[in-house]
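One protein chain is absent from this view; the other protein chains keep their places.
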Amino acid sequence: MSTHEPAGQGTVTVDHLPPDLTRALYTHMRTARDLDAEAVALQRQGVFPAYVSVRGQEAAQVASAAALDPRRDFVFPTYREMASALAYGVEMVGYMATHRALWHGGLYDVMESRFGAVNAVVGGPVPHAVGWAVGERMRGDDGVALAYFGDGASSEGDVHEAMNFAGVYGAPVVFFCQNNRWALSVPNERQVAGGSVAARGEGYGMPGVVVDGNDAAAVHDAVTRAVARARRGEGPTLIEALTYRVEPHSTSDDTGRYRDETEADRWRTHRDPVALLRAALIEAGHADADELAAIDAEAKKRAEEIRDGVSAAPEPEGTELFTHVFRETTQELTRQRRIWEEEVQP
Amino acid sequence: MSTHEPAGQGTVTVDHLPPDLTRALYTHMRTARDLDAEAVALQRQGVFPAYVSVRGQEAAQVASAAALDPRRDFVFPTYREMASALAYGVEMVGYMATHRALWHGGLYDVMESRFGAVNAVVGGPVPHAVGWAVGERMRGDDGVALAYFGDGASSEGDVHEAMNFAGVYGAPVVFFCQNNRWALSVPNERQVAGGSVAARGEGYGMPGVVVDGNDAAAVHDAVTRAVARARRGEGPTLIEALTYRVEPHSTSDDTGRYRDETEADRWRTHRDPVALLRAALIEAGHADADELAAIDAEAKKRAEEIRDGVSAAPEPEGTELFTHVFRETTQELTRQRRIWEEEVQP
Amino acid sequence: MTELIDRADAAAETPALELSMQQAINRALRVLLAEDPDVLVFGEDVGALGGVFRVTDGLQKEFGDRRVFDTPLAESAIMGMAVGLAMNGWRPVPELQFDGFAYPAIDQIVNQVARMNYRTRGSAPMPITLRLPSFGGIQAPEHHGESLEAIFAHTPGLKVVAPSDPAEAYSLLLQSVRSDDPVVYMEPKARYWDRRPVRLAEPTDPIGTSRIVRPGRHATLIAWGAMVHKCLQVAELAAEDGVELEVLDLRWLKPIDAAGLAASVARTKRAVVVHEAPLTAGLGAEVAALITEHCFRDLAAPVQRVTGFDVPYPAGPLEPQYLPTIDRVLFAVQRTLEY
Partner (left out) sequence: MTELIDRADAAAETPALELSMQQAINRALRVLLAEDPDVLVFGEDVGALGGVFRVTDGLQKEFGDRRVFDTPLAESAIMGMAVGLAMNGWRPVPELQFDGFAYPAIDQIVNQVARMNYRTRGSAPMPITLRLPSFGGIQAPEHHGESLEAIFAHTPGLKVVAPSDPAEAYSLLLQSVRSDDPVVYMEPKARYWDRRPVRLAEPTDPIGTSRIVRPGRHATLIAWGAMVHKCLQVAELAAEDGVELEVLDLRWLKPIDAAGLAASVARTKRAVVVHEAPLTAGLGAEVAALITEHCFRDLAAPVQRVTGFDVPYPAGPLEPQYLPTIDRVLFAVQRTLEY
């Protein structure tokens, strides 16, 4: 736990995984990569007001989401889990709608997807995962909650409180930290006292696992074990996936102000998770060049479809300002809606 | 760190400490014990609306406060640090005034005492200690901040955030947790995931030390080491003093609802910190029966004086409602004060 | 629907009992736990201890430590856990131990609880009722006498209620917990122990209605929580001088019963709003603004506000000088009558 260098360092092997699983991981990662590029382009074209890239974190996201069962588990994301959403089966036009600012939480059905709404409060959704998991066991069901959060989020009080609750209740939660080394402009060295998020696990009596976040197989293994443990009723696990935010924090960010890009370049060149998995697939004989070309073409097409879908999605009706505030609306809100109709309605 | 039984178990030795220090510790603990009894009596008589006893925690409090330098350090207490205040040299009639509800924070001068105001927000003052300590080093001074908190408080987000900040900044703070096994009605087992507060230290890259909280010498040693370390610029330490809340949470509490008193009785009988230190003093030859009798008499007298002082203290003037809100008051507040004068003033 | 009728029948049969508000709330929680297996009661010390005010007394024994359970000491996580439980189909009834300790949970309440339905466009259920022992008057330590209603009422997505007597406490809690929207249920600590004969009954008035607790014609006193009792005392005194004050218990602080306020003040032409929270930006300002908007031509005087001062809630001996006093309300009544 003391070393904080990603395990693996260059070698990603998928020999031990079922070929179809590894192809599926690759497909999702490839699609996420393409969709990410489309999204950056949409932001440049002014279709998206802003975008937060997941580039370089596709393995951490896709492989963790793919280790879950979308029929019984539940995911609590932050604002940067596009690739997880994709792998988990979320309706992606609805997901990307959040980046077009059509609706803050996204336009997919959260309860049907079993994938929480896009959540911009750093650390905020982590206790939700614990509540969900406590409720799951209370009912005697075996679903597992997975909470995503960043290295920066690990500093928030909510994340601590959530882990302590999970430990006390033995709740079936996987705390999945994508440590991409940066929280906006602040590097790990000035964010995470002691240098390791995973090392905090022990203090809550739960396993703290460090994994190479750019090694899809390693992430999948770690999450699979944590999920199995939680399903067996053995409680929570904290996983820290070491990765790197190769892009700026968001399209509004300017990394030139606070970091030297050589490190990012090294990650881009030597630790690209999509390239690493691709090589591993070939190496393991799980796919050949033709199959991969077909997957790539399919991924590109899917990304374009999602891009076109979100670009074409209608803007929300102004009445939606009022319809979702309560399940049982109030007279006062109805009155305000009338003002909107009379004085604002476009 | 894995064992959570108090170290020592019955043997308290003060052989290695200067005799006058050990006598001073005993004097403060004895005085605190007597003052505590007076306070409980005052509550029964209706002079205090409520009181939180420190009985059984005198060693943890007195020995930690005595390891500090009241001319350059600064203490951030909770609502249960009467014995610490006493040992640190706080003006005790002013301190006890908080229990007579004369003024929430107490009536002693916080800045002069270098002992923060009585603070009822569990966990809330802990980040203050970190800020104070960061400011101290920034100025190049060598004072150390000590933050008291309970086992229950360790669950609060603020305590985590504070420890992380302290670790990142290498701030000269001693985090001193009095684990008295109970947070109101909730025992450690359902409060502290993993079972050890001290074990959390490692996750922040700081030493986590467990100490027998009823062994004044052990507490003094541990805090002295932590303070020296902090003064040398080597950063924060987390100390968990294992003790026991032998009394109810407060005079309003009813332990019969949630705990079996046999455990408390065991602590009262076998682990009374005052009795243990007394025996150790004699054993070490640091005081004889006559000297101890003199100290006991002096302690009793001092406790009675404080009792009489706080009982006789005048109630605050109603104008004080308005005088301390701001340093530069406002017209609106002056107007409200006029209303008070005209319509309320007794 | 038949179920509703059954409930109403059951209520009609309830005999009058000598009960404190703390007991009435306890009974309501029992009914709720019994009628709906998804209701969960949790918070700091609500289990074996039965809460610091004994409001949850005996519930863990009766319903087990799965339905009624203690949490670690962390308010933000309590509310965050409630969100996750709600999303997993439960109907959480968390308690935060004291008003002043709701502040550490404000982020979860405002940024999560209150807007999850909105954020998910109605997908995620959020039927959370936060029970919050509130307001002052019991000479408690710091942070144990706060009035947060203005913050909650200002938060879109929350409904807010403060009962003023045991019968009200009972039916309003049933209504709050059965509602599918998040409700902050503020319990006036100062009234917890006051026992009076009450007939426990199912809720009948819709959410957001106020009630006239004493009719009158010279001015309307508006209050909630413990201040309703104070206003009744004032009305009693004023009646000796022939001044007939109407006392309106606002009870729902969001949504506010603007129509009810307007109807009363249209008759009395004068209004005094009384609350414990500090004056500036307190809910009294909203009440005054609403009344003025609705009754501008009828009003014979500006709405008077009698509130706590703009100072931090004080300790013991100063508490009665901080809280609205009978005299201060009487002065305000006089001001409005003589305007």
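We call the chains A, B and C, going by the order they appear; numbering starts again at 1 in every chain.
The rule is short, and it goes like this: a contact is a pair of C-beta atoms (placed from the backbone, for glycine too) under 8 Å apart; a residue touches a chain by one contact, two chains touch by 3 or more.
Note that the coordinates shown come from a computational prediction; the quantities given were computed from them, not determined experimentally.
Considering the complete complex, the chain that is not shown touches A, B, C. Contact with the undisplayed chain is limited, among B:Arg190, B:Arg257, B:Lys300 or B:His324, to B:His324.
Of B:Glu161, B:Asp212, B:Asp272 or B:Asp296, it is B:Glu161 that touches the chain left out of the display. Here the missing chain is touched by one residue of B:Pro19, B:Pro49, B:Gly105 or B:Pro187, and it is B:Gly105.
Note that of C:Glu95, C:Glu286 or C:Glu319, the residue touching the chain absent from this view is C:Glu286. Touch with the chain omitted from the figure is made, among B:Val14, B:Ala129, B:Met206 or B:Leu242, by B:Ala129. In the full complex, subunit B touches the hidden chain at residues 74, 76, 103-105, 107, 109-112, 116-117, 119, 121, 124-136, 138-139, 145, 157-158, 161-162, 164-165, 168, 320, 323-328, 330-333.
With the whole complex as reference, residues 76, 100, 103-104, 106-107, 110-111, 114-115, 118-119, 142-143, 150-151, 153-157, 254, 256, 277-278, 280-286, 288-289, 292-293, 296, 299, 301-303, 305, 309-312, 339 of subunit C touch the missing chain.
Counting the whole complex, the residues of subunit A in touch with the unshown chain are 49-50, 79, 98, 100-105, 120-123, 152-153, 155-158, 183-186, 190-193, 252, 254, 257-258, 315-316, 318, 320-322, 325, 332-333, 336, 339-340, 342-346.
What we mean here is this: only the chains that are shown with their structure count from here on.
If you sketch which chains touch which, every chain touches every other chain without exception.
When chain centres are defined as mean Cα coordinates, A lies farthest from subunit B.
Taking each chain's centre as the average of its CA atoms, subunit A and subunit B sit 44 Å apart. With each centre defined as the average position of its C-alpha atoms, the distance from subunit A to subunit C rounds to 40 Å.
Chain centres here are Cα averages; for subunit B and subunit C they lie 36 Å apart. Contact of a single residue of subunit B with at least two other chains is seen at positions 155-158, 190-193.
Looking at subunit C, residues 72, 74, 76-77 sit in touch with two or more other chains.
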